[in-house]
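Sharing a structure, written as structure tokens. Questions coming.
Every protein chain except one is present and positioned as in the full complex.
Residue numbering begins at 1 within each chain, and the chains themselves are lettered A, B and C in the order written.
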């Protein structure tokens, strides 16, 4: 990480920001050194580490993967180098679990080998996507085809030069029960009717080459065989996909928070005001203690949620996953905010990775379910323990 | 716990509060049912569970003891029933580790069998005890005796009817280096010159029969052989004693916080306002989610600190112990505060254990080192990682 | 305040706590020095300052009264000395505004002259009183009498040796609309069927002689003429009464918070640890800055709410009153908590007024409406500004 990846990252971001393509994703470029490092990582077996399925990977459990993902979280470019970058990870998991042999051969294999990239098209701009029942995009069967219409956004990675395949979720049968209305469909990016309208900034950062796109589907037609696991399975697949994905995000948040804390302490040790290093002034030492506590607690909760996921599955571990999803991004945001503060004016510039780290935490409090929804899940799990209690008017204490 | 201890506790506290002895500790009484339950616990081997030393106990590690201590933390009377009550636990640890055969026979054995109780006399009313160097009480050698003079307070358990022995810490040699000035001395409570001046309330609660005393030592003389581990070893013993003690407190805090959360959710499920159970109103569900997160994170950090203590010892695990010491009492205070709020006026009365749970957390943010001192320890450990950084005037970013 | 009242308060509380009557309110005593000081205050015109009605008082506006009430908030005994003690203040306001000439002569006059005391019986133990519609106590008309049945608690001042008259609120007509079901009735404490069951502690403090009682009404009969302002006016009177009462509580909270901050800074300046006054250590200075900000902001909001009350009345100023009701008690609780912390073990004892100040703030977050209800009022006022906005499914951003 320190020797090989950090220098590449520093050079790359300086160059990207000088080039300043802004939203013109058509000009986004690969990072050639990343391609070289990917080859090396693959040859050394540091590849697809996220995948528990030992056929395609070293076969690490979620818990075993956690410290590795934390390390990757310390550099923005690192996850791709080990082929562990979202949303490819989730898409590979889905294909490995639900894909037909043809789907696997055509899309899973190149993803596993890192020669193509993918995107996931679920969130919509026009409705509150925190409630899946709001989804308006459609995936309607017509003969041997499925016809897609709708607007999606926050499709991470869709602007990457190597992105070839999209996983699209749409409404197939509004008459079915709430959990069987949607289908998940594989859509090659080059299909007619698929248009990337723009890439979206996160706090004004476009995050080339991994950023997030708004993409419209207008009468897009793909063969019925592109549906994953059959019609109406979209909700089930999405739920299964989100569990590990959320924890992976949180693992990387811990690493990112460690990076921000290290910058904070280094700055505080070196900068002098009123005759003392900043660390020795006012409440700085206590703040650092509180941040250290917050990071260590977030790590422990991430490990616990990972262990629970391994032991009982994403469905039974839903409250633990929601807990860490609430905690880890917030901790990253807090540590980055404190690190910005101690850097003074430099903290809010692009000279340092701090605003990007801040934005990562901030955006993740929304992505994969906003905090409020996760708090709701946790509360519901708590109330379930007291399920037999009846509200009783007039019963004392 | 539910079947045998909870009913005793409810009866006992109702009776104590009706009797309302206030500060008159001379009228404090044993809880006869506790004595019966102690006998039963002992006969079933549920005894001295806190002690890793397998000669005198089941020999659990700190980590193994953690979930048991958490359970005991759910009822105020439980720790004594299993002979796991502070400060006897710490005093037994000290005697087991440092005591002479005579000291062990005379004091450790009856403590291990639960027939007597003890107190620990370290904190002083007249100085900031967070800095051990402030200590003014003396333990001066004169021939074969050691002479004690000074005022101590927050001597927990000193008013218990069975309390017989005190562990006293005093200044022996002001000329020695900072860590070898103090001695720890065994003082039978009945020694002339020892006077319990009063029992202290914690948020107006006297905590019979376990409460905290102010005790004066005026020309108290005991044989030199009552010094534990030799002159000047007070600081070393105190440090070793405090590590497990702090974690034990934190384990019990987790249990106490679970008790408060259970009361909160039960009340919220049963009480109705504006046509709905309180749980369904406003921010209550989100608050409960945050408290569940806080408790689970505190538990994980406690387990982690316990594991570190077992693995590397109290000295090397000092930062982890300080972390949990900052976290667990605060979480208990927060959960109790929220539980009080949802109970309305009932929450601040003695009809419920909530104010006592609140006071337990609140007082523990001071006892065994105030939060600010522990934050200092954590920050220092963090800074040590960056020890080679030099403050450099005028070095950019 | 400093010269005359503070010494009396210190002596009185020391004595009360030594006497330790606990819940036995029958042994509660007047403070003779308070009676002397009352006479002096009255002779100097420092009397009934809370009452805007110039017939019975200096005729100060709520805004003008604010700095005076803040001063009174610095000592627990001060409000009674100036005949400005709750709940007499609210009861006098009600009688001055709604009382018949007979009611005024019999009850308002002795209250204005400070020769008797009163209590207010609204909150009930068996229901969530935050929702007035929950109220179960009844006030049923039978011929020329009104018959009262029900349990009330948190009747402040009911244990005061001079308490003679209660203002009781009960359900008269369940068939009327929500705001006209209740009546407010004057009940002499000596009426048969009125029983003070016990005095309630607040965080274990009984607050002699002003504390709060649980009182049962069993077939209590008083003449119909004891109804204030006619049947069904209970809700209207309660609403009008609560506005000024809440602000008065908040004014006193500011003074109480100033007292706690002064104790904090004094202790921090005098106590030494690690070779420095506590104020110079760690985050203490920053914490004090934050508390100073919090107090000053609470004062400004209190003054603003008082001015709004004077200008537009309690009904139109409801959001402002709710705001200060949320803020001021919380600030008092926070400042007292921080002051306790810097005092170490002394902070949680009765040697200092800090736990009582803490309990005052804590209890007031429940009394006169819990925080959550007031937040609801504030949010509703905010939403009203956007009343014409329609939820629109599928409208972007």
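What we mean here is this: a contact is a pair of C-beta atoms (placed from the backbone, for glycine too) under 8 Å apart; a residue touches a chain by one contact, two chains touch by 3 or more.
This structure is a prediction, so every number in the text was calculated from the model and none was measured.
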Residue of B:36, B:53, B:102 or B:126 in touch with the missing chain, whole complex considered: B:126
Candidates C:58, C:110 or C:277 - the one touching the absent chain: C:277
Contact partner of the left-out chain, one of A:103, A:183, A:284 or A:322: A:284
Touching residues (missing chain, whole complex) on subunit B: 125-127, 134, 136, 282-283, 285-287, 393-397
Absent-chain interface as seen on subunit C, which is shown: 261, 265-267, 269-272, 276-277, 279, 285-286, 288-290, 292-293, 296-298, 300-301, 304, 319, 323, 326-327, 343, 346, 351-352, 372, 374-376, 378-380, 382-383, 385-386, 389-393, 395, 397
Where the missing chain touches subunit A, by residue: 20, 22-23, 123, 125, 127-131, 133-134, 153-154, 200-205, 271-274, 278, 281-284, 337, 340-341, 344-350, 355, 358-359, 362-363, 365-367, 370-372, 375-376
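Assume only the chains that are shown with their structure count from here on.
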Cα superposition angle of subunit B on its copy subunit C, in degrees to the nearest 5: 180
Whole-Å gap between the CA centroids of subunit A and subunit B: 43
Subunit B and subunit C: spacing of chain centres that average the CA atoms, whole Å: 36
Rounded Å distance, subunit A centre to subunit C centre (Cα mean): 51
Multi-partner residues of subunit C (each touching 2 or more other chains): 125, 127, 134, 282-283
